[in-house]
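One structure is given here, and the rest of the page talks about it.
With one protein chain removed, the remaining protein chains of the complex are shown where they sit.
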Amino acid sequence: MLKNWLYHQFDQNHWNSKGISLLNMLSIFFILAAVILQILETEQTIYEPNKNLFYWADWVLAIIFTLEFSLRLWSYGLNPQYKGIRGRLRYLKKPRNIIDIITLIPFYATLGSSSWLWLRSLRALRVFSLIRHRVLMSAFRLLYKAVSSRKTELLVTLILALTMLFTSATFLYLIERNVQPETFGSIPRALWWSIATLTTVGYGDVTPITALGKFVAGITALIGLALVAMPTGILAAAFSNEFQKRREEKERVKENCLTDVY
Amino acid sequence: MLKNWLYHQFDQNHWNSKGISLLNMLSIFFILAAVILQILETEQTIYEPNKNLFYWADWVLAIIFTLEFSLRLWSYGLNPQYKGIRGRLRYLKKPRNIIDIITLIPFYATLGSSSWLWLRSLRALRVFSLIRHRVLMSAFRLLYKAVSSRKTELLVTLILALTMLFTSATFLYLIERNVQPETFGSIPRALWWSIATLTTVGYGDVTPITALGKFVAGITALIGLALVAMPTGILAAAFSNEFQKRREEKERVKENCLTDVY
Amino acid sequence: MLKNWLYHQFDQNHWNSKGISLLNMLSIFFILAAVILQILETEQTIYEPNKNLFYWADWVLAIIFTLEFSLRLWSYGLNPQYKGIRGRLRYLKKPRNIIDIITLIPFYATLGSSSWLWLRSLRALRVFSLIRHRVLMSAFRLLYKAVSSRKTELLVTLILALTMLFTSATFLYLIERNVQPETFGSIPRALWWSIATLTTVGYGDVTPITALGKFVAGITALIGLALVAMPTGILAAAFSNEFQKRREEKERVKENCLTDVY
Partner (left out) sequence: MLKNWLYHQFDQNHWNSKGISLLNMLSIFFILAAVILQILETEQTIYEPNKNLFYWADWVLAIIFTLEFSLRLWSYGLNPQYKGIRGRLRYLKKPRNIIDIITLIPFYATLGSSSWLWLRSLRALRVFSLIRHRVLMSAFRLLYKAVSSRKTELLVTLILALTMLFTSATFLYLIERNVQPETFGSIPRALWWSIATLTTVGYGDVTPITALGKFVAGITALIGLALVAMPTGILAAAFSNEFQKRREEKERVKENCLTDVY
């Protein structure tokens, strides 16, 4: 009974109702909680006064994740594919379970200690298990298909962007290197300004001060707009095509249904 | 006569001519005036020398809004749906009237005093009654439909954006925490830089100073472009589909009309 | 002979070859030269050492524009529409000639003096006569049609943007007014930060310093992305529709031609 209930709760593909099952909802909640805790832990003004809270939260989350993993492993025996010990081993080889194991190890290894940060940050990998949800996967695949269908065009845009990046950096290096040697004294240094301008981020920590430098910088900023517009335009067209394809497919399915009726 | 005139003035759905009726125009004007007054009131250099003006404007607006509300309530008796006291009560239950009542209460409660700011800012809710206009509602619905038709794709983009946000913040925290402990000393602090960079806002109050930090920041800025391009592309495709649907519907209606003629 | 040559040179509609006629080319060149001179004149480090040059350039341009205007007026007598003195007066009433006269008056009135700046800046209106060119007009009309076909949707986006602008300014005013009274001490002051953030300009002269303020600012920046994406998406879809319409029209014309042949 319990095993059956657990299995239907864990396995999203066998979950009939729309939306996410209660247990998966809880799982997502605890994963997000673990990530947020880990982020807050790095802030000393939050961590120091609540050391105990973080210590216990770590333990509680470790127990919850272990429990969830064990129960899932147990209940998946109901799936004929993963029956018995050999089936369980097959189940463990699925990417999401490898991620789960990888993220459980640092949980135990660093339990209650805030050192070993690199190992601990592996826990954050758990976030990717959120993407397993069916509807998200479908949207994710659509985005991926749209992007990859235009990957050569996007690559050409990137090449143009990099060419612009180095050209404008070289120009400003030649113009401003004597006036501002600290920030424009070499092409790698000028690149910092160049990337901030072409992406329209514009930190403003480094700006040209000569008239000629400002003139070239102004043209660079205008070209930066084109660099933003190109990939956006390509992606918009790719998404448009992809959405239209889906729509046409649906209509074809509908038409076929109508034809079957007559 | 007056009741009839008022009713046709107030009820946009029974207003035959294109555009907005005179009374609704006045209503929009006074709502905007009330919002602008409330904004200016917070600026001491404007408020102090004109205290009396603000005091009287408050009173005048309170009387106007009360009058408008009472007259509307009275004239809506002409609508068979809202006839009699029971009909009026039914009318009062409509969302727009609930907003009107909620925004009238703080008007009286805080009349002539500039304290109770939280209560007073509820008045600004009146702005939303501007959206009731038919043409705006139609455009608003179209935008809403386009956005909600692609909500899973937009959600995936948001998840990607948040992942990038935390990843870049973590990287810069690890790289710059010893050099700039004040601004990169924890992941939550690094997030402030991270969000300013990925959204291409680029305040420049916090920037990496190490070479490695600048390198990672440059890549983050380039990825930021992609984060801007993705939702724009999705929305462009969604709007394009939605506009095409409307066009096809219109053409279908036209074709049907032509068929009817023959 | 000369009159005929001049007429065909001036009248772009009767200019058979592709591109711009020699005289119109010269006209565009001198208009741009006048605008650039006027801009450079305001810079004292350029104006002071070249005072004589600016003085003579002013005279030369005044003579050229007067000559161009007189010759055009004279040669247009060849157009039966504008024959005789009455025809010439009719010609003078065309918008472009009214602009020409308006821009010639300040030329004479301020000749050789750098005061009366407001009157002098009227000269820059001449730039708009550049748009008269046929191909540009056609492209300009297409852009105008695309934008105006979606004006309600763009208006709704603007309303959403203004709502966000005031909401975020109000929030930051409430959060930061005690910490930074100079820059967040009133809603109008907070609006300066708000508009720089939502448009992703991000000057960085004003930024929140409290944790809560930074949190709200981060969310504002993310919403700013949506505000950039919405109008871009709407315009992309509108341009796409408009381009498609043109294409379909061309194809219909082609099909009709083919039908006529059979």
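Going in written order, the chains are labelled A, B and C, and every chain counts its residues from 1.
What we mean here is this: contacts are C-beta pairs under 8 Å (C-beta built on N, C-alpha and C of every residue); 3 or more make two chains touch, one makes a residue touch a chain.
Source: prediction; values computed, not measured.
Here the chain not displayed is in touch, across the complete complex, with A, B, C.
Only one of A:155, A:179 or A:212 touches the chain withheld from this view, namely A:155. When the missing chain is restored to the complex, the residue among C:101, C:136, C:179 or C:253 that touches it is C:136. Per the touch definition above, the residue from A:38, A:183 or A:200 contacting the chain not shown is A:200. Among C:23, C:61, C:172 or C:191, only C:191 touches the chain left out of the display. Residue positions on chain C in contact with the hidden chain: 35, 39-40, 42-44, 46, 117, 121, 124, 127, 130-131, 135-136, 138-140, 142-143, 146, 161, 188, 191-192, 195-196, 199-205, 227-228, 231-240, 242-244, 247, in rising order. Along chain A, the points of touch with the absent chain fall at residues 150, 152-153, 155-157, 159, 163, 166, 170, 173-174, 185-189, 191, 197, 200-204, 207, 211, 214, 218, 221-222, 224-226, 228-230, 232-234, 236-238, 240-241.
Chain B residues in contact with the hidden partner, per the touch definition given at the top, are 200-204, 232-233, 236, 240.
Note that in this section only the chains that are shown with their structure count from here on.
Viewed as a network of touching protein chains, the structure reduces to a complete graph with every chain in contact with every other.
For the touching copies chain B and chain C, the fraction of interface residue numbers used by both falls below half; the interface is of the different-residue type. Overlaying chain A on chain B by C-alpha atoms takes a rotation of 90 degrees, rounded in steps of 5. Among the chains in view, B has its Cα centre nearest the centre of the complete protein Cα set. Per-chain Cα centroids separate chain A from chain C by 42 Å. For chain A, the set of residues touching two or more other chains reads 200-204, 232, 236, 240.
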